[in-house]
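A single protein chain has been removed from this complex, and every other one stays in its place.
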Amino acid sequence: MTDYQTWERRTPRQRIGRYILMLIVLVAAAVSWQLLQINYSYLGTAPTEFMDLINRMYPPNVGYTGEIISPMIETIHIAILGTALAVLMSIPVALIGAENTTPNRFTFVLGKFIISASRSVNVIIWALVFVIIFGSGALAGTLAIAVRSIGFCSKLIAEAIEEIDPGQVEAIQATGANSIEAAIYGIVPQVKPALIGVSTYRWDINVRASTIIGFVGAGGIGVELNTSINFFAWQQVLTILLAILIIVVFSEVVSAYLRRKVR
Amino acid sequence: MATEQPEQRTWRRPTAFYNHYVKWAVYVVITVFLLWSAWNMRISPARIMDGWNAAVGLVEGMVPPEYTTQFKNELLIEGLVESLAMSVIATIVGVIISIPVAFMAAENIAPKPVYWTGRGIITVSRSFHELIIAIIAVKAVGIGALAGVIALSYKTVGFFAKLLAEEIEDIDSGQMEATEATGANRVQTMLFGVIPQVMPRIIGLTIYRWDINIRHSTIVGIVGAGGIGATLLNSFDQYDYDFFLTIIIAIIAIVMVGELISTYIRGRIQ
Partner (left out) sequence: MLSVTDLQKTYPSGDEALKGVSLDVTGSETVAMIGPSGAGKSTFIRCVNRLTEPTGGSVELDGLEITGLSGKELRNARRDMGMIFQEYNLIERLTVMENVLSGRLGYVSTWDAFRRKFAGDDIERAYEVLDRVGLGGHENNRADELSGGQRQRVGIARAILQRPKILLVDEPTSSLDPESSRAVMDLLTEIAAEDDIPVLINIHEVDLAEEYAGRIVGLRDGQKVFEGGPDDLDETARGQIYRGEEIPEGAGPTGKVAEAGTPGESSQEEGQIRRG
């Protein structure tokens, strides 16, 4: 090939970068594959196992529906209360975690620390911790969900606060309003869409999370699901899964509707 | 003016709801619901006190984290390595399955029945938490990393295919038509008209999903699907809170490193 008239999509450097990236991926894949030491005979039988499982699940146990109504309601309670608590606690955390509203350097760092501490621990681990503290039940689950959500909500709300137009706050201050009034009129309306968007979005996530914290005893439908699976009551399992599906889809529709409604 | 209008005009803030009664009704319903939820939690002063004592005990039990025993160190490393390996394999498998699903679920490419099938797969995959999938996979293929890989791959499909489908729906249809106009068949059109356009997004999303899969791979072990989670649950069950804390710190560290790497690479390829 001659130097001219060749068609190159990328510069040589970019190409080398790409090759290196691909190589890393291949090596990582190979090493991982080796490390897992999966018994591949299981993989071969997996499809039949799954079909078998599905056969045993079908048809769902309709008579069982009555028994899961109350844990399902508890699940929703956990999701809503957990989200509400989280949003409530997020507001002060967001205020100190936003550059333009934090009182000083120390509070800013504290805000950032709370945010990242809450975010880096999975909800199920939080649930374990709260089960130790408060014993099993919905309280532990609610707190786990609340604590895990604080970081997420505060982070997004803080970003919204950092983006507000300071002119609107100044205009209110210029009328002789006090700083709380300036916040009510100048800041709240500007961050309200973000606040509602974040809470409905997180609620949506939390509905899913609240279905599993029962695995470690933190209340909700997960407790029921865990028991049914352990007793190989597969038809009950399918009933529960369908109920979860309905709730999750429902919550997704509601939260999408709410987000659309607030402009 | 004022004498002509003896009645003072009043003003009420227009409400986003139908009218003010509806607004108050909605507020009351929300409050009652929250109170009901709170009541269901059975919170009592005694419980809070017990909780406080338990929390103090837990913290005392946890601090300092344990890092001395050779045996536990090996357990820890083994678990973390297994989690990482699971996340890599699950991401690759998940992405490979996701790409056709994404094409199925892209409205501008797929015929209606295929489109709805694709959307259905995505919805079902997204609906269930990874731990639910993991627990079922454990029953199907037995305890171990395979179940975890299955669960994580399954969740990857819902996430990846959804975002990729949205990307495909946004592509420039001109390039696709140009490829089609050369007489290419459907698959060739996809390969030359669509894939190149969405390739950067595929890479970006893959790395992003890998980051998420690392997080998930550290917990699916709680239901027996491999990785560090099993060790975590064991330490918890045996009241070995020192080690419990060590594991949590290790998990946080590995999750943060994963996030840093992922953010760095995504920043570079853009």
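The first chain written gets the first letter, and so on, giving A and B; residue counts start at 1 in each chain.
Note that a contact is a pair of C-beta atoms (placed from the backbone, for glycine too) under 8 Å apart; a residue touches a chain by one contact, two chains touch by 3 or more.
Remember, predicted model here, so these are calculated numbers, not experimental data.
Trainee: Determine which one of A:47, A:63 or A:189 touches the chain that has been left out.
Mentor: The single option touching the absent chain is A:189.
Trainee: Have a look at A:52, A:99, A:163 or A:181 and name the one touching the chain we're not showing.
Mentor: Touches the omitted chain: A:181.
Trainee: Since one chain has been left out of the picture, which residues of subunit B touch it in the full complex?
Mentor: Contact residues on subunit B toward the absent chain are 1-2, 8-11, 13-14.
Trainee: With the missing chain put back, which residues of subunit A would touch it? List them for me.
Mentor: Residues of subunit A in contact with the hidden chain: 165, 167-168, 170-178, 180-181, 184-186, 189-190, 192-193.
Keep this in mind: only the chains that are shown with their structure count from here on.
Trainee: Whole-Å distance, subunit A centre to subunit B centre, using C-alpha means?
Mentor: 6
Trainee: What part of subunit B is in contact with subunit A in the complex they form?
Mentor: Residues of subunit B touching subunit A: 16, 33-34, 36-38, 40-43, 47, 50-51, 54-55, 58, 81-82, 84-86, 88-89, 92, 123-124, 127-129, 131-132, 135-136, 139-142, 144-146, 149-150, 215, 218-219, 222-223, 226, 232-233, 236, 241, 248, 251-252, 255-256, 265.
Trainee: Of all residues in subunit A, which touch subunit B in the complex?
Mentor: Going through subunit A, the ones touching subunit B are 21, 25, 28-29, 31-33, 35-39, 42-43, 45-46, 49-50, 53, 74, 77-78, 80-81, 84, 120-122, 124-125, 128-129, 132-135, 137-139, 142, 208-209, 211-212, 215-216, 225-226, 229, 232, 237, 241, 244-245, 248-249, 261-262.
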